[in-house]
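Here's a structure for you.
With one protein chain removed, the remaining protein chains of the complex are shown where they sit.
Now for subunit A:
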Amino acid sequence: MKTLRSLAISLAVLVFIIAWVFPILWSVLNSFKTEQDILAYPPKFFFEPTLAAYREVLFGSQSILPNVWSSFVISIGTTVLTMILAIPAAYALARLRVPGKRGAGFYILATQMLPPVGIIIPYFLVLRNIGWMDTYQGIIIIYLSFSLPFAIWLMVSYFEDIPFEMEEAAAVDGAGRLTTLWRIIIPQVKGGIAVTVVFVFLNAWNEFLFAVVLSGNTVRPVTIAMFNFVSVEQTLWAQLAAVSVIAMLPVVVLGVIAQQHIVKGLTVGAVKGGGRR
């Protein structure tokens, strides 16, 4: 009985590893192959690794460096703007007496119900009219629609963990409200801010639908640019693999760093998910 059980566990473990690691590992392996090795049949697991594909996608004629730059500008811009707006709002919702607080909380939640495919149509018309298609400000402002509610919810949960005495002590000292918030409260939620930043960045980096509609030749994140390597006539397999790996790298690094908080980040405002997939 006992051996049967441990056998079942080992089997599950094995399936788990193969099923979930393999597609990622396989992309990584492919990115180090020559076009010849990658097309080999049966698939090659052992081969002489080369950086040729990376050299080509980074410094070749179709360099994706401008696209990586685009992705970073969009993600960092979204993160900064989101945090500037979300931190004060979350503090007010978590700690202050606000008229209509219940309604405000519900409103933030309800905004997440809107299907992105619905709101992209008006965005598209408005941005086209004001000439903001294919601009960073256009994409970044629109990303607020999903990053802001998420960040407010996550930050509220961190603000709620601070003891009230902190503010009271500061008030007794005669410190103004803004000073208290900046000097006393914000340092208390540094960890929470870091986690929120990671998730907002991640969601902005991964967003696709808005980017597909709004991007052009100037603003073109990696997730869109990878299509350059796939065409009906010919797919540059090794280069495609290299681009995929480059696009995966930042989010995997952030995900692993934030792994302790990932469940919280994914389930915050549990009534509706944070991520926009």
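As a working rule, contacts are C-beta pairs under 8 Å (C-beta built on N, C-alpha and C of every residue); 3 or more make two chains touch, one makes a residue touch a chain; residues count from 1.
The rule we apply is simple: contacts and distances are computed from a predicted model.
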item	value
Omitted chain, identified by the protein name its UniProt record gives, among "Peptidase S8/S53 domain-containing protein", "Phosphoribosylformylglycinamidine synthase subunit PurS", "Sugar ABC transporter permease" or "Ring-1,2-phenylacetyl-CoA epoxidase subunit PaaD"	"Sugar ABC transporter permease"
Selected residue (touches chain absent from view) among A:I76, A:A92 or A:I162	A:A92
Among A:T50, A:T135, A:S157 or A:Q188, residue touching the chain not depicted	A:S157
Selected residue (touches chain absent from view) among A:A104, A:I162 or A:I186	A:A104
Subunit A, residues in touch with the chain not shown (by the definition above)	5, 8-9, 12-13, 16-17, 19-24, 26-27, 30, 39, 41-43, 85-86, 88-89, 91-99, 101-102, 104-108, 111, 113-126, 141-142, 144-145, 148-149, 152-153, 156-157, 160, 164, 177, 202, 205-209, 212-213, 223, 226, 230, 235, 237, 240-241, 244, 247-248, 251-252, 254-256, 259, 262-264, 266-273, 275-277
